[in-house]
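Only a single protein chain was left out; the remaining protein chains are all shown in position.
On to chain A.
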Amino acid sequence: MSITEDTESPSPELMLAFYRRLYPFRSIFGWLNHEHAPTRLFTHREFSFTLQGDIYLRYHSFNTADDLKKQVCSLNPTRFEIGPVYSARPRDKKTVRPAAFTPTLRELVFDIDMTDYDTIRTCCSGADICARCWVFIAAAVRVLDEGIREQFGYKHLLWVYSGRRGIHLWISDREAMELTDEQRRALVGWMTVIQGGKEMHKKVNVRTGSRPLPPSLQTALNSLAEVFGELILTDQDCFASREGWEALLRLIPDTGIVKELREKWDTGPHRSSSEKWEDLKDQGRKYKGTPRRTALQTAMEDIILQYTYPRLDAEVSKHRNHLLKAPFCIHPKTGRVCVPVDPNRIDDFRPERVPTVGQLLRELDEIATTDQAEGAEHHSDWEKTSLKPYVEALDKHVMALMEETRRAKRKTDLTW
């Protein structure tokens, strides 16, 4: 059941109505600004717009949420993106010295895209996504969310569905905003496990020699092992086809074991992935107490990581000046809203249940016909549609952020 078929690109009229009546500009403002009165976090922030026909406008900036709304409604973009806070207003870029225009602050962002899983998922490929492949994303979200909170100590994480086949993470903690490109690169390096292109079979190289996994990955492995059993062995059945199990065998360094297994699987091609994994374990048991077993054990751990560890689009996270699509935009291909996702309920999230722009406007129309008393003010029309829980989720996130800012301010006040 692919979700790309029953949806289509929204028309400009639909988009305009959506921006006018539904888009939660106030919440987005609060989320970017960290307090109620506009600060540099908002006024010096770059916005870029993609108009109909792929026209791309960069370096816009606004004083208030209403300014932003006005511009969005007049340009009616297919989507808009959020960049860094610069040292000057981005719209003044041409009038200030280049040296006086540098990115200073920026949420730490991550992008996970289903296409990076094409080599391992068996249910869909390319732009398609189904409930089955969402499990990959869910596993990635859990590992990343937990890792960042636990290891880096960040608290203000906002996960946003990208509208089609991926998910974005925005981290708004003050320290995360202040990271330099070098520090971002280091953090991404810490988080990245899957490396090497198409032509590289073994994409996990995180150990030095035969040392145990680094502690952060050991923790991740423990939770991923479970996912591996359900997702890779059972649901996706990754090693069922010859192509699949040859890929698996290529990851095993012990040629003796590989040869034995290949013979076995050649004669019984209908063995399921779980059975094949059991065969591997049997080999391990056979060589119990020998270095061969340790090597196999290591290889098996690496295989689990290779098939389930988050595959990050590293370039997005490394530079402060990378633009990323704003939450609550409409995905131009699917018409779905890029809604916030609760990482604790990521397993229950169903991409196909995310409202589309068409559906939301129909909901509004139905209300309008039943409730004629409606005035001209449309500011919080989202409250009457199925967009409501998502906007409320963002507002809750914003509340926590603002509370943190208030606390930080009070603390600096005390030092006087």
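Some notes on this structure:
Operating definition for what follows: a residue touches a chain if its C-beta (ideal position, glycine included) is under 8 Å from a C-beta of that chain, and two chains touch if they have at least 3 such contacts; residues count from 1.
Rule of thumb we're sticking to: contacts and distances are computed from a predicted model.
Of the candidates "Ribosome production factor 2 homolog", "Phosphatidylinositol-glycan biosynthesis class F protein", "DNA primase large subunit" or "Pre-rRNA-processing protein", the chain left out of this view carries the UniProt protein name "DNA primase large subunit". Residue-wise, the contact with the chain that is not shown comes from A:185, picked out of A:93, A:185 or A:271. In the complete complex, the residue from A:175, A:263, A:366 or A:403 that touches the missing chain is A:175.
Of the candidate positions A:12, A:212, A:268 or A:389, contact with the hidden chain is made by A:212. Hidden from this view is one chain, which touches chain A at 99, 150-154, 175, 179, 182-183, 185-187, 189-190, 206, 208-209, 211-218.
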